[in-house]
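Yeah, one chain of the complex is gone here, protein chain that is, but the others are all in their spots.
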Amino acid sequence: MPENKSNGGLKIGVYVCDCGINIASKVNVAEVVEFAKNLPDVTVAKEYKFMCSDPGQDLIKQDIKDGKINRVVVASCSPLMHENTFRRATSEGGLNQYYFQMANIREHVSWVTADKAAATEKAKALVAAAVRRVAIHQPLERTRVPVNSTVLVVGGGIAGIHAALTLADAGKKVYLVEREPTIGGHMAQFDKTFPTLDCAACILTPKMSAVRSHPNITLWTYSEIAEVSGFVGNFKVKVKRKPRYVIEELCVGCNLCVEACVFKKPAFPNAFDEGLGKRKPIYMPFPQATPSVVLIDPNTCSELKTGKCKKLCASVCERNAIDFTQKEEFKEIDVGAIILATGYKAFDGKRIPRYGYGKYPNVYSSLEVERLVNASGPTGGELVLKNGQKPKSVGIVHCVGSRDENTNKYCSRVCCMYSLKLAHLIKERTGAEVYNFYIDIRTPGKGYEEFYDKLLHEGVHFIRGRVAEINDWAMTPDEQGKLIIRAEDTLVGMVRRIPVDMVVLANGLEPQEDAEEVRRKFNISCSSEGWFLERHPKLAPVSTFTDGIFLAGACQGPKDIPDTVAQAGAASAEAMALIDKGYVELEPNTAYIRDELCSGCHTCIPLCPYNAISFNHEKKIAVLNGALCKGCGTCVAACPSGALQQNLFTDEQIFQEIKGVMSYV
Amino acid sequence: MSYTYFPGCSLKGLGKAYEESLLSVFDKLGIEMTEIEDWNCCGATSYNSMDEMKAFGLSARNLALAEKYLQGAESVDIIAPCAACYLVLNKTSRYLKEYPEIGKQVHDALSEAGLSYAGLTNVRHPLDILQNDFGLDKIKAHVKQPLKGLKVACYYGCQIVRPYSTFDNQANPMVMDNLMKALGAEVIDWPLKTRCCGGSLTGTVQEVGVRLSYIIVKEAQKRGADVVATACPLCQFNLECYQDKMSGWYKDNLKFPVAYFTQLMGMAFGIDHKKLGMHRLFVPPKAATPEGRI
Partner (left out) sequence: MPEWHGWQKLKYEAELDPKFADEITAIPGGEKLANCIQCGTCSGMCPLSTYMDYTPRQIVAMVRAGFKGEVLSSYTSWLCASCYACTVECPKGIKITDIMYSIKRRAIQEKVYPKKFPIPVLAKEFFGNVLRNGRSTEMLVVIKLYLKTAPLSMINQAIMGMKLFFQGRIGLKMESIKRKKELQTVLNAMDKEAVSTGKGTL
């Protein structure tokens, strides 16, 4: 082994990881180790099967303790995976943890390079770069900041409700912000839930009222997030509260105003009923709405539109709760952690014109049918067509807007099961012949296959074939006046035409319309489909790449209620782990100014989003307050004199890295 | 704006009336087209099932010839009224861009014959031109004898909406419907607008081809249409010329007019029926014109 060669006692250890065969199958690791041995100041170079394992980390610690090395380079996976692991090992060996540098030869090399020789060469170049860089690393210290113990939950579906209650029960203060006038989300629209067919309201409404009455929960419905700033443990959030024109604290939900409204009949489509039911300008979204407070829709109320109404609503309200002058309000809150639980939106069947949704009145969306079979729905739970008659035959079309390159490629995971549920409910309520058209029936859950079995036994028809088209083109007398579903029965190998009275489109799940906007506000990432991206699909499924922001429920990807609730519990636990620790350590990646180079040009000062830079009029140079700096790097990039530098990313460190690659290539 | 025109073999033969009416109507509207000099067969269907590369060669020569009319402009529009030509020319221009190996071979082949193609053509259907370049409002202004009371079943067939065209909805196209409404006609709503007429199967496997055509004519009739409007010479031929056969096979008595949309436009513009090639139809839509009804 070459002796410590030069440079005032620099002794660099290079550890190249096989990662089982993840790296070793593409990179000739032994060759990289030999190469590293001959780099300047390298005193130790080793190969190991799994560097992240305990024995792997021990290699580093022992070499430090033995005095063989005083700088560490690990060539393995992405720093996102194990930078912390190896920094810890470095520090436990007795060195400053920043005397460490990582070279990513897995994600950047072995996983993306087909040719073995080329992969090995690239790995060498990256190791050379890391060695040159670590040689000029400085010892740095992390700072600790306390964590605010309040949590913000965004979205009041079952995910948000469960997360808020879990945290509140543990004694944490929670703000629950919901965009709609009531919490409950999609689950509140359902009559029964699969696979047990328990009544959705019976299991959901107690939780909704628990949210309302919990002393630790502040519930803001009809509200949206306007702005988010700060960082883990110390977020500042601005919430917009939209005007309901009803004073929430005064209204007791007696509905007298609704009865009194000058509109004698409900005339406007109620969104909660998917437009199938009607409401007045002043309304309660549904009987169990939480909070139990009415609201006025400014687009239909005559007073708010024209200023000319007898305002019967206000005159009957004994508590003077109605206030036409209400304006939107902004509230600022400080929270330590945030849980996003904004859920999903159902696919719009109109995007597949050959299914005739929006054209033929008897083609329904699944959510519409959920409302039709719901006892508190627009028909009181009677499944009837628009003409008031019960359907004698119903076709349920699976995979609408799922598993399809023309719309969404992914499987929406819940529609097979809810289609089975609806098939059961429809058969139970009407005795109709029910046909399910499916590509594959997906029932991977506890009790789910048994539910499918039950449906088969009940005599529901299952036709394996994706529906080609639905229209009113009758070819035979018995098809007259019906909707004809055309599909190949792939198990038989023949095309079938099935006349039905009603079609249900099992629409898939899609990210919310504003998912991209929300993502930007909270500075998290989205998958290519637009779902909020978890930090790791297996090992960090409720964390995001932004510390302190967690995910729960369908906003992260399609999932059913059991999975949603489990994830909400997990997100609350993660938030609590953060809060109960009490502090967060910040990366010492702050910027600093080299006074002698600063020309006092002022460029940086207005650019800093955190107002961390000010001007010293005596010395005529800029001054940076390290405690305020968040390490965003904006000023560093802007400084024309090169006076601004950033810890962990100094110009020199980056140049050395580039030189390392170049000198090798 | 001026266009180049690719008639294709059919418009010189079975689809003569399509060409005659198209030219008269465009002339009336003042839309100028120059027929591409020495154009050859587009390379459509049958050719494709023999040798795809040669089909690309055939199409590409036409594209190259069209580009000679660029005259400094950024691109040149080729009007291809026949659905098959429209599809094949479109496919070729796309494939030359999307698949570089095919592009290279075609470019080499063209240059061997002293031709060149820089990819600056847009292949377009007259319906696209009428709605999106010319505009329905301007068309309305030319209407002299509105097609009042005439119930039209707009039949688009397959290939002008699928798979390459983007100027209309593939499942429920509306351009022709909008155009007919602009002429004062009523349109019927039916789900068979883009269902296949049988294509060349009417000539080869008649039991099947003619049945497909029959389905379409019959449904239009059932839904109360007076005439089927088409935008493709093969569709027009299939739906119209086999009606005797249909009547024989399916115990029907069909004498149902099937006209080109351009012929109906010409009627509304008051153009002499001779100039619209009306005399070439077995059942001219005359019976349904306002005069015919009186």
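Order of writing sets the labels: A and B. Residues in every chain begin at 1.
The working rule: contacts are C-beta pairs under 8 Å (C-beta built on N, C-alpha and C of every residue); 3 or more make two chains touch, one makes a residue touch a chain.
Everything numeric here is computed off the predicted structure, so don't read it as measured data.
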| item | value |
| --- | --- |
| Contacting the left-out chain in the complete assembly, out of B:16, B:151 or B:181 | B:16 |
| Residue of B:78, B:106 or B:139 in touch with the missing chain, whole complex considered | B:106 |
| Residue of A:54, A:249, A:318 or A:405 in touch with the missing chain, whole complex considered | A:405 |
| In chain A, positions touching the absent partner | 354, 399, 403-406, 439-440, 464-469, 486-490, 493-495 |
| For chain B, residues in touch with the removed chain | 9-10, 12-17, 38-41, 43, 45-54, 56-58, 60-61, 95, 98-99, 101-102, 105-106, 108-110, 112-115, 158-159, 162-163, 170, 194-196, 198-201, 203-205, 208-209, 212, 241, 244, 279-282 |
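Note that in this section only the chains that are shown with their structure count from here on.
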| item | value |
| --- | --- |
| Between chain B and chain A, distance of the C-alpha-averaged centres to the nearest whole Å | 49 |
| Residues of chain A defined as touching chain B within the complex | 352-354, 469, 471-473 |
| Of chain B, residues touching chain A in the complex | 169, 171-172, 190-192, 219 |
